[in-house]
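The complex is shown incomplete by one protein chain, all other protein chains being positioned as in the whole.
Up next is chain A:
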Amino acid sequence: MTVLFDIIASVGLWGAVLRIATPLIFGTLGALLCERAGVLNLGIEGIMTFGAMIGWLSVYHGADLWTGLLIAAIAGGVFGLLHSGLTVTLGLSQHVAGLGVTLFASSFSYYVFRLIVPTAGTPPTIVPFQPIAIPGLSTLPFIGPAFFTQTAPTYLAILIALTLAYILFRTPLGLAIRMTGENPHAAEAQGVNPMKVRYGAVIAGSALMGMGGAFLTLSAFNSFFPTMVQGRGWICIALVVFASWRPGRALFGALLFAFFDAFQLRLQTAVDGVPYQIFLMTPYVLSIVALAVMARRARVPQALMQPYRRGER
């Protein structure tokens, strides 16, 4: 029992939570934005991988860190354009198109990576984002190291969550996005172009996914390896449901998952005699449980996964 308390009381745990959460926040917000407009984007896993690769590669070739992040976002947006072309213009199955994008983007990342770094056993490293202590707040006991000694992209992720919530619920654009996800025919009848809204949302959402991936190579680690996204994209898809398609709850969900993850990491070393895979499993098991509890009450965007064609009902 004392082991658990020790872990919970440790500053390291709390510092890790927000760090682990950051890529999930980016990814979840991205997926959430796509789904609010009615498009499921299972390309997320691949887009995050590509974002991680291209962000790292840019910095490795001399770009500064922010430019790397921007390039990852743009690359994500390009994959978003591809996904919207398939799902919005052609009206293909969103599941299949998304999985296609993931397979393509993941393999393409590996291909480009191997072109640039053909042989190296240990992948080359870069100098990542450094933590920024927020003056005044970072010295607070406990909360300081946990929330106010993070790298810049983490602060950006939280800012984006708040901004997205504001846009979705307080601006005409947000209403247009939500209406498109609920009933594109109604949106069209009110003079909103659902095609444009979906394209915009999917491209912007995919850009966020790209940034989420880039966080892994530019902040959490300092190099790229092809399997590093490790299912985080799929966790984001689940978190969107957990969050009931609300950015604020998405932020909370990402932090909750990250907490479990950080906790089990420490348990692995603290507890003997239990295979570490058991602990590795716990956050995923817990997220399934949370999902089962929360998702029953969730209000799914009514037009999610339905292709929109003009003049057809």
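Here, a residue touches a chain if its C-beta (ideal position, glycine included) is under 8 Å from a C-beta of that chain, and two chains touch if they have at least 3 such contacts; residues count from 1.
One rule holds in what follows: contacts and distances are computed from a predicted model.
Novice: One chain of this complex is missing from the view, so tell me which of "CoA transferase subunit A", "Nitrogenase iron-iron protein delta chain", "NADH-quinone oxidoreductase subunit H" or "Simple sugar transport system ATP-binding protein" is its UniProt name.
Specialist: Listed in its UniProt record, the absent chain's protein name reads "Simple sugar transport system ATP-binding protein".
Novice: Of the residues A:His83, A:Arg178, A:Arg249 or A:Arg266, I need the one that contacts the missing chain.
Specialist: In the complete complex, the chain left out is touched by residue A:Arg178.
Novice: Sort through A:Ala146, A:Ile160, A:Val192 or A:Ala290 and give me the one touching the missing partner chain.
Specialist: Considering all chains, including the one not shown, the answer is A:Val192.
Novice: Tell me, which residues in chain A touch the chain that this view leaves out?
Specialist: Residues of chain A in contact with the hidden chain: 170-176, 178-179, 182-183, 185-192, 299, 301-302, 310-311, 313.
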